[in-house]
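Before we start, here is the structure in question, set down as structure tokens.
With one protein chain held back, the other chains of the complex are shown just where they sit.
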Amino acid sequence: MSGPETKTEVFTITEVAEERSISSRNKRLYEQYVQPCLAELFGTTLFVFVGCSSVVGDVGSGLIQPALTHGLALGVLIMVFGQISGGHFNPVVSLSIYLCGGMKLRLLVPYIVSQMAGGTIGAGLTKAVYPPKSYESSLGGAFVPFAAELGRVTVAEVMLTLILTMVVCMGAVNRQTRTAMAPFCIGLTVTANIFAGGVLSGGCMNPARAFGPAVVANHWQHHWVYWVGPTSGALITTSLIRLLFGDQKTRILLR
Amino acid sequence: MSGPETKTEVFTITEVAEERSISSRNKRLYEQYVQPCLAELFGTTLFVFVGCSSVVGDVGSGLIQPALTHGLALGVLIMVFGQISGGHFNPVVSLSIYLCGGMKLRLLVPYIVSQMAGGTIGAGLTKAVYPPKSYESSLGGAFVPFAAELGRVTVAEVMLTLILTMVVCMGAVNRQTRTAMAPFCIGLTVTANIFAGGVLSGGCMNPARAFGPAVVANHWQHHWVYWVGPTSGALITTSLIRLLFGDQKTRILLR
Amino acid sequence: MSGPETKTEVFTITEVAEERSISSRNKRLYEQYVQPCLAELFGTTLFVFVGCSSVVGDVGSGLIQPALTHGLALGVLIMVFGQISGGHFNPVVSLSIYLCGGMKLRLLVPYIVSQMAGGTIGAGLTKAVYPPKSYESSLGGAFVPFAAELGRVTVAEVMLTLILTMVVCMGAVNRQTRTAMAPFCIGLTVTANIFAGGVLSGGCMNPARAFGPAVVANHWQHHWVYWVGPTSGALITTSLIRLLFGDQKTRILLR
Partner (left out) sequence: MSGPETKTEVFTITEVAEERSISSRNKRLYEQYVQPCLAELFGTTLFVFVGCSSVVGDVGSGLIQPALTHGLALGVLIMVFGQISGGHFNPVVSLSIYLCGGMKLRLLVPYIVSQMAGGTIGAGLTKAVYPPKSYESSLGGAFVPFAAELGRVTVAEVMLTLILTMVVCMGAVNRQTRTAMAPFCIGLTVTANIFAGGVLSGGCMNPARAFGPAVVANHWQHHWVYWVGPTSGALITTSLIRLLFGDQKTRILLR
């Protein structure tokens, strides 16, 4: 009467296999969808916390302190979380990477939601550590268009984000030009760009970085500039890469 | 009568072999236990000497001089001593690396003792080179919570150390994300973090860096902040990596 | 009657082959001549925009803001466009690379024309984003010899460009010494050189960087200095490499 025994055995084996397949499906789901979104949320939290804190705690350095802090923190966080999520920490960076073929569509909205949430938590942490007086006098690191003319400020954000997303897509997506040094290239671009446009628009280039402190400090004046400018810059970058600078796989003309 | 001869020969051979084995055992002991501890002691000495000296010898740079000095010195020393001891130079870095599975338990206490000793020697060397007047006016590079509210200062140390140990464990321990650029990532994180929290807590993130000048300058006010904050930050980092961000070998959930 | 069929087939195949060969010739032409020139034009546009903007938007940093901005932006742009065009963005860099055997003669003039055009567009973009008042007070980032003695200023430009082109040709062309870190070496040389000679000549080292804002701000005083100095520096560099420092393939003596 080995029949039932075998049956049981087979049944047991199947059960284990099923369990294993459920467990491995959960693992795959976690590593492909949940962990990347958590990395974007957590990385953006840390980036926005460090960034806003460097503005609130600035001690008369001009632009040196915020420029170096945003650039170094971003470069390091991309290096450290890049293998998990790509290390975007910026909705328009995700947008331009998607449009250049560097990520799946189904991750785009979850990434952007994670980044907005992370930016808000990071800005909240800055509020938690800084005394209210210095926090409020610097608007918690929220962005303010310094120049009176909003048109110029918006064009500045377009140009700076164009440069940032160009470095992202050429350095990390486009096969012909991508490099292992991309994280530091991206970070140092942020440093250079804040030096170039900090006195105009603050040098944001990142709606999540703008959104977080806007929520926490409740400062929304001219907030649209930090969505319209960066998004336009990312779209121009994508067009230029798809039309002119991409390699054979990325370019849609003359390939 | 070749017997005794052979015996002698064998005896001699055995003796040499024993000597060799003692010598190679000593060598192994030296390279696996003594040299790493010496490297931690000496590296922490140099790091704390350079760090404290950059604070005592600051010439009105705001946070630029200490932020760059601590970051660059740490990055370079990790690069140079990393192959010997890992290049921790920080008790809570050793703690978080141990808790993430990156070092043996039997080295943890010797490392921490070496780091505390190194920090004290380094702070002493700063006292030896700087004139007493400038040494005392800057408390020898000892840490002072600038803000009145100790809670905020402690939370700042928690957050900054969380970021530092996250970069250490993800960049140098966790298999999926570790990188050859980890030494510079860790150093530049210290630079960014001092810019982010320097005006609150000084941006210590390292009990050995706090302990050394506290001993030498005999300044112990609120010293506990620089043990409680960094240790808590390291524990949060380890939990996050073990639960969420670690790879299959490091994570304890969903692996 | 397979004849006509075959004929047609052959004809069709030939047609397709011709189309293919035209298309692949166009593609080759694009990737070998048009895309590199576009990359030089666009890269120089971004470099001069960021550079001029960091001068116009300087907030009393002394030389720190322009020195870091020019160096970091140049290093990143070479990293990102180097695989397409080499990432020169500077007529005398192209000249010295050509004279050391690192590029084809037929690309030299198109590259220089692209760089001059890019410099002008970049300087125009700086004018577009900055309010006229701050733009004019800083001459739009155009170069001014600060010291009265033009001879010294010219020698300064000779020396600084000699160093820059030496790093370019040794780091990126000369087989024995070239390195993957050349883009950052070149960028950081610009940073060091601006610190070394910024108060004398501005630390230009690049006729395209000088030409762009000179056109847009219509400021031509002593403009020749920024052509004569850099060109002389590049020629000295090339002589030194061809005679003394080149490897066996590059050196014309003792090979």
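The letters A, B and C name the chains in turn, as written, and every chain counts its residues from 1.
Just so we're on the same page, a residue touches a chain if its C-beta (ideal position, glycine included) is under 8 Å from a C-beta of that chain, and two chains touch if they have at least 3 such contacts.
None of the values given here were measured: they were computed from a predicted structure.
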Among shown chains, those touching the left-out chain: B, C
Per the touch definition above, residue among C:Ala73, C:Val92, C:Ala142 or C:Ile163 touching the missing chain: C:Ile163
Option from C:Ser114, C:Asn193 or C:Ser232 whose C-beta touches the chain left out: C:Asn193
Residues of chain B (touch criterion as defined above) contacting the omitted chain: 26-27, 30, 35, 38-39, 42, 46, 49-51, 53-54, 57, 59-61, 64-65, 68-69, 72-73, 75-77, 79-84, 125, 128-131, 134, 184
Hidden partner interface residues of chain C, rising order: 62-64, 67, 71, 147-149, 152-153, 155-156, 159, 163, 166-167, 170-171, 176-177, 179, 181, 185, 188-189, 191-193, 195-200, 240, 244-245, 248, 254-255
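Assume only the chains that are shown with their structure count from here on.
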Chain closest to the middle, measuring from C-alpha centroids that were averaged per chain: A
Chain copies touching (chain A, chain B) - same or different residues, decided at half shared: different
Rotation angle (°) superposing Cα atoms of chain A on chain C, nearest 5: 90
Chain B and chain C: spacing of chain centres that average the CA atoms, whole Å: 43
Between chain B and chain A, distance of the C-alpha-averaged centres to the nearest whole Å: 30
Touching two or more other chains - residue numbers and ranges from chain C: none
